[in-house]
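One chain of protein is taken out of this complex; the other chains stay put.
The block that comes next holds subunit A.
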Amino acid sequence: MYNTKMLTPEDMAERGEDFNDVLDDWFIESLKTYKDLHVYQLEHPTQVIEWTSGKTVCVAGYSSSKNEILELQLPLKLFADENKGLCAERDFKVVHGGFTDGPVRCLRHVPGTRCVVTNDGLTSDLQVWTVGGDDSDVIRRTGSVAGRKRRRTDSEGGSRIAARCSTQVLHGAQSDDIQLTHLTSGQILYTPEITSSDPLSSLQFVSDDVFLAGCCNGNIYLTDTRTSASPQLSPAPASPGESVLWWTDAAAGVSSGSVVRLSSSGRAVISDLRNLGAAVSQAQLSVQSRRCNPDDVTVSWAPALPGCIAVSGFSGVVQIYNTSVWGVELQEVQPLFGHRGHAVSSLPEEGDVFITSHAWHPERPRTLLSAASDGSVHVWDWVDQSASDR
């Protein structure tokens, strides 16, 4: 009936060979370091991850010709908190899909609507899409918004887009062509008085009427759309001898009021929105500095974890830092957590994999999505090992 012969190491090796590739160090470690972990492979990589509701995100391809925009519903298991064990649903559901004629470099959801706005990075014009409801699963192009005419025909990065209310969209590729446009009529509602033309790396509303324009050279313009006064300029932190790119993010959730500036050399500077010129704290992140494009790096405040930021784009790892322990003096810091899943799971023939985008869940404190250049998309809920709440 049953044979209790002892197995030789060779037997064990042969037996385990298929499974040892699964049970690598990262995998074993992940049993303790993640509450939830989901790994997906899209047909084509995405550079955008944008929430369209608490349970759905939009992703889109960036190849030079035709691409797909997809609205994906996150796995039900992730949200089934009390009855998690009874839910076996681990898959993404493609709830809506559409086709674009060019790459999608920036994608923004218009709050309160079923519309998303995209930019292809080739011109400063925006494409407007309607994501179908229950009656259709097709994402259709329903309009466009013209960008401001610029003297130059080529630009480093495409337009950045921000949306706060359901009828207007804020966009621009450079500091001198930012405009607030009415979505349906195309009427230009506001343009800030900015004369320098610095390529933008971010555009973000910090309140209904105030927005922040982060430039690649590190300048930040804080603009109030209710006044006609010129926007406040906060220049880049001094970085002598370095020619770096800068990215900016203003916190909206629990860390509201804080602004982070991150350079391509890995230097992060924290300021307060009311006094952007002064650095509250700063740190040298442990990232490999690399030649970047403005689209490559993403830095974002956690909506529900005070003082935490996520950084990606320098490699195949997404790093979480706790800025509340940083000091005023520039010092090297270690991340609170690093998601190495993309780097570890990539196939050798893919070469070096880079994170193309990440996004925090708007409410769940430690849940993030990340996407990489090999088409992988991960959803993960990490465990804070430093906290003694186990």
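The criterion applied here is as follows: contacts are C-beta pairs under 8 Å (C-beta built on N, C-alpha and C of every residue); 3 or more make two chains touch, one makes a residue touch a chain; residues count from 1.
In the analysis below, contacts and distances are computed from a predicted model.
The chain that is not shown carries the UniProt protein name "Integrator complex subunit 11", picked from "Integrator complex subunit 11", "WD40-repeat-containing domain protein", "TP53-regulated inhibitor of apoptosis 1" or "Ubiquitin-like-conjugating enzyme ATG10".
When the whole complex is considered, the residue among A:72, A:128, A:269 or A:372 that touches the unshown chain is A:72. Screening A:98, A:121, A:294 or A:316 for touch with the missing chain picks out A:98.
As for the chain not pictured, it touches subunit A at residues 1-7, 11-12, 14-16, 18-20, 22-23, 27-28, 30-31, 37-43, 66, 68, 72, 75, 83, 85-88, 90-99, 134-139, 345.
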